[in-house]
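Missing here is one protein chain; the remaining ones are kept as they sit in the complex.
The block that comes next holds chain A.
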Amino acid sequence: MLEIKNLHARIAEDGTEIIRGLNLTVKAGEVAAIMGPNGSGKSTLSYILAGRDDYEVTEGEILYNGESILEMDPAERAAAGIFLAFQYPLEIPGVATMEFLKTAINAQRKARGEEELKIPEMLKRVRTAADELEMSMDMLKRPLNVGFSGGEKKRAEILQMKLLEPKLCVLDETDSGLDIDALKIVADGVNALRSPDRAVLVITHYQRLLDYIVPDTVHVLYRGQVIKSGDKDLALELEKNGYAGVIDAAA
């Protein structure tokens, strides 16, 4: 589903290279964890997948279902089924959450040639998804993410993911700022989305989240490259021994 080949990318503004020859393949149905120390390029990778223009791809390729996405803008990528759950979801005053959800869902449906959802059907879906994430509908009456706690923002991201039904979900440090109860709710939300035609990329610093979202593969990112790949045991090993051992072995 996702093939990243020899990807090099830098910060557009100052030319600092962050991703330095990254290779990664994620198959449909797979849950892949990307782990790595601070500054290894994890968040940058998530932004590049979503199409943020602060980063410039200088070499290599990102193929999604066999086709390059590098020329697509963020909205086109989203409509094609790529979803990024932000590490720091933004507060947008003045944009009502429900209006935002309706606009986003229908923009994607339209881009895919599907009929727009009518408001009663939309409300029903939102209510069901919000219930599963233990979010109140009152929260959704507020402007987008405004006044939400860190944990509520993360839940709101997962709510959007459930409603938009993407094919490739990228979760950027979704566990940060969550207490254990919220973490379980969020993990259940993600697990419910696991399916043979959907891939999930879980970007995390810690093993903790992977106790709840058990990955099929684990990849260690360091200095903009995948330096080691393995199964879920690799995450446990990192938890026990830290990154140093893996980094030294790769050096």
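Keep in mind that, in the parts below, contacts are C-beta pairs under 8 Å (C-beta built on N, C-alpha and C of every residue); 3 or more make two chains touch, one makes a residue touch a chain; residues count from 1.
Following the convention adopted for this analysis, contacts and distances are computed from a predicted model.
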| item | value |
| --- | --- |
| Omitted chain, identified by the protein name its UniProt record gives, among "Autoinducer 2 import system permease protein LsrD", "Fe-S cluster assembly protein SufD", "YCII-related domain-containing protein" or "4-azaleucine resistance transporter AzlC" | "Fe-S cluster assembly protein SufD" |
| Given A:Val31, A:Ala50 or A:Cys169, the one touching the chain that is not displayed | A:Ala50 |
| Given A:Leu2, A:Ile18 or A:Ala79, the one touching the chain that is not displayed | A:Ala79 |
| Of A:Ala107, A:Met122 or A:Met139, the one touching the omitted chain in the full complex | A:Ala107 |
| Touch residues of chain A, complete complex, unshown partner | 50-53, 73-75, 77-79, 83-84, 86, 89-90, 92-95, 99-100, 103-104, 107-108, 111, 143, 160, 164 |
